[in-house]
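Let's look at chain A:
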Amino acid sequence: MLTEIRIAGFGGQGVILAAAVIGKARAIFEGGYATMTQSFGPEARGGSSSAQVILSSEPILYPYITRPDILIVMSQEAGARFIPELKPGGILITEQELVRVDHMPAGTRAFGVPATRLAEELGRKMVLNIVMVGFFGAVTSLIATEALRQAVADSVPPASQKLNLQAFEKGYEYGASLIEKLREEGETEMVLSFESES
Partner candidate 1 sequence: MEDELAASITIQGAVWGGAKAFTVTSGPGFSLMMEHIGYAAMTETPCVFVDVQRGGPSTGLPTLPAQADMMQARWGSHGDYGIIALCPNSPQECFDLAITAFNLSEEFRVPVMLMLDECVGHMTEKVIIPDAAAIDVYPRRFTHLPPGEFRLFEPREDKVPDMVRAGDGYRFHVTGLTHDERGYPSMNVDTQRSSVTRLLEKLQPFTGERALSETADLEDAEVVVVSYGITSRVAQRAIDLARQKGVRAGKFRIISAWPFPEKHIAALAPKVKAMVVPELNLGQMVHEVERAAAGRCKVRLVPHAGGTVHNPEAILKAILEAAE
Partner candidate 2 sequence: MSEQTLEIPCNIPADAVNPVEPFLRMDRMPHIWCPGCGIGTTVNCFTRALIDSHANLDKVAIVSGIGCTGRVAGYANLDSFHTTHGRAIPFATGLKLANPELQVVVYSGDGDLFAIGGNHFIHAARRNMDLKVICVNNLTYAMTGGQTAPTTPSKVISATNPYGVFEPAFNLVALAEAAGASYVARWTTFHVKQLSRSMEEVLRKKGFCFIEVISPCPTLYQRRNKMGDGLDTMKYYKQASKIRHGAPTAECDLTKSGEIVVGKFVDRDRPSYFEMLNSQMTETLGDRYAEPEVMCEQC
């Protein structure tokens, strides 16, 4: 079973690193397979940035995603461009203070997180990508939390490891409590774990 994920935002938000962490968690720390490809404009900062990750239990052939099962968007431009491509019934994860969602494909389960603000609370806006990864882990249950945590620790410079792990926990907790709240409110459709649906 293949899971196709697209992560998109603007350059400088750490889109590629977020995708690499997710792929690494599956390929290295869970022993499965992952392929990440990326597309970027010539700008190092401020341009559009998008990465594609495919997760699988078997070796992956076709390297690009066709229609993402999961879309993580961190900019309005990326949202406008990629939300229409989301697979029906797919999962949409947004940086809720940067992306306003007007339309989405039928059956989309959408989850928002104020990742930039949460990152700022930790003192460094730049870790918003890892907040997003933590939140992704909690709302999708697609990858073991410990594998994601290990992948975060393994992907950042030693000096910023602690900060990034805090960011991961912050995003994860935000997601876990959101799921808990939805469950209490009886929104069972929303909280179906991704794996159980497949």
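Here is how the candidates were picked: all candidates are chains of the complex that A comes from, given by their letters.
Here, a contact is a pair of C-beta atoms (placed from the backbone, for glycine too) under 8 Å apart; a residue touches a chain by one contact, two chains touch by 3 or more; residues count from 1.
These figures come from a predicted structure and were not determined experimentally.
K.L.:
Which single candidate from 1 or 2 touches chain A in this complex?
P.N.:
Selected candidate: 1.
K.L.:
Which of the residues in chain A come into contact with candidate 1 in the complex?
P.N.:
Listed in rising order, the residues of chain A that touch candidate 1 are 19-20, 23, 27-28, 33-42, 60-64.
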